[in-house]
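Every protein chain except one is present and positioned as in the full complex.
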Amino acid sequence: MDNKDDILVKIRGMSFGYAGRQIFDNVDLDIRRGQITAIMGPSGTGKTTLLRLIGGQLKPTAGTIEVDGLNVPTLSHRELYKLRKRMGMLFQSGALLSDLNVYENVAFPLREHTDLPEPMLRDLVLMKLNAVGLRGARGLMPSELSGGMARRVALARAIALDPTMIMYDEPFTGQDPISMGVLVKLIDDLNKALGISSIIVSHDVAETASIADYVYLVSGGKVVEHGTPDTLGHSGSEWTRQFLDGLPDGPVPFHYPASDYREDLLSGGES
Amino acid sequence: MYSKVTELWVGIFVAAAVAALFMLAMQVSNLSLAGSDEGYTVTARFDDVAGLNVRAPVRLAGVRIGRITSIEVDSTRFQAVVKMHIQSPYDNLPEDTTAAILTEGLLGAKYIGLDPGGSLENLGEGSEIIITQSSISLEKLIGQLFVNLTGGSD
Partner (left out) sequence: MTDFIRSLGRRFLNSIQRLGRGNLFLMQILRGLPSMVLRPRLVVQQIYAVGVMSLTIIIVSAAFTGMVLGLQLFNTLQGFGAEQSIGSVTALTLVRELGPVLTAIFFAGLAGTSLTAEIGLMKATEQLSGMEMMAVDPVHRVVAPRFAAAWVSVPLLALIFSAVAILGGYFVSVGLLGLDTSVYWGQMQAYVDWGDDVVNGIIKSIVFGFVCAWIAVYEGFDATPTSEGVSRATIRTVVHSSLSVLALDFIMTSLMFGD
């Protein structure tokens, strides 16, 4: 299982900065085929940015991002779009097209990229919708869906073209326990049943750790630690402990960097 | 959502625009008269064409039969040379037709009025109308009137 082809996404020495802010600094990261890889870290550490970098929507300032042997930042427009047909992405908001109903949303990538006859297209769409349990909701408009349902429709749409990998951007954020459970099960099922490699970006530790095969902890633009959920659970690092157990203070201070509290109060607003 | 109704409305929209274009062409502009590329051009010299514009009508007995295509100055004779296009049905105007610059109403737009003569020869492409009468300048008329009146009282 350790041969080179086993790695689907290979990131080496990747740095990325935006508007004078360094977001990633020399990051190395591997995503293995057929596995669920979780990328976890505090909010604002650019986890979503990482997905956009893999998807080629952003270009790194240094380093390589190889997906299936292709270096994403150097691909031409055409090659990039060809590669993207094999990637699915689940946005935090679902990103459903608001002027199309559920059925048409799932049919959208199929209509754009294939010339399937209508009956076959219909079967495919209903299969995908059935997989996420929303076959009955096909006539609803996106505005009529709850957040969890919207994400499931988006998931059905993401698997419409049978991609090799799916990237999940914060799939569990803001979900009630039931829809969270549904999503956890769906992601796990899709991975096991269809062999789709999955990347989950999240800070919901428990849910993510329950299905992930491998976890990267990212903070301050660097990979802090990586390993299977089990090994990380027994990590000696203070930072890892603080993050996984959700402690309010620790290596990550409670306070945003500021000048001395006493001086600040006494300065009387002359800053 | 895409439907037959959408198509129908877009069809109505385009049809309305075409109808508008047709109206602008036939009813509003001179395109209906411009089938009159057939016809001929004659010139006439005037001492004064003040107030006359290109595209002003050329009338015969009050009926529009053509239009002015250009107004230039003949720099040797210091006269205005007016070219006018006359439509083909009216190609039997006698050679000694006279042209006068007239006004619609007292202060209206200027136009050229043709007055046919009695010659047996007809005007054709490039012919010149010899006998012309310039614009009647209201200012000059009034000026002369004053001169006459004051002269008379002496």
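The letters A and B name the chains in turn, as written, and every chain counts its residues from 1.
Quick note on the criterion: a contact is a pair of C-beta atoms (placed from the backbone, for glycine too) under 8 Å apart; a residue touches a chain by one contact, two chains touch by 3 or more.
The structure presented is a predicted model; accordingly, all values stated were derived computationally and were not measured.
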Identified contact with the non-displayed chain, of A:112, A:230, A:249 or A:263: A:112
Touching the absent chain when the full complex is considered, from B:21, B:73 or B:138: B:21
Which of A:7, A:75 or A:95 contacts the chain that the document leaves out: A:95
Residue of B:29, B:88 or B:122 touching the missing chain in the full complex: B:29
Given A:47, A:128 or A:157, the one touching the chain that is not displayed: A:157
Residues belonging to subunit A that touch the chain removed from view: 52, 55, 57, 77, 81-85, 87-89, 91-93, 95-98, 108-109, 112-113, 154, 157, 161
Interface with the unshown chain - residue positions in subunit B: 2, 6-7, 9-10, 12-14, 16-17, 19-21, 23-25, 27-34, 55-57, 64, 67, 104-109
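To be clear about the criterion, only the chains that are shown with their structure count from here on.
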Computed distance of Cα centres, subunit B from subunit A, in Å: 76
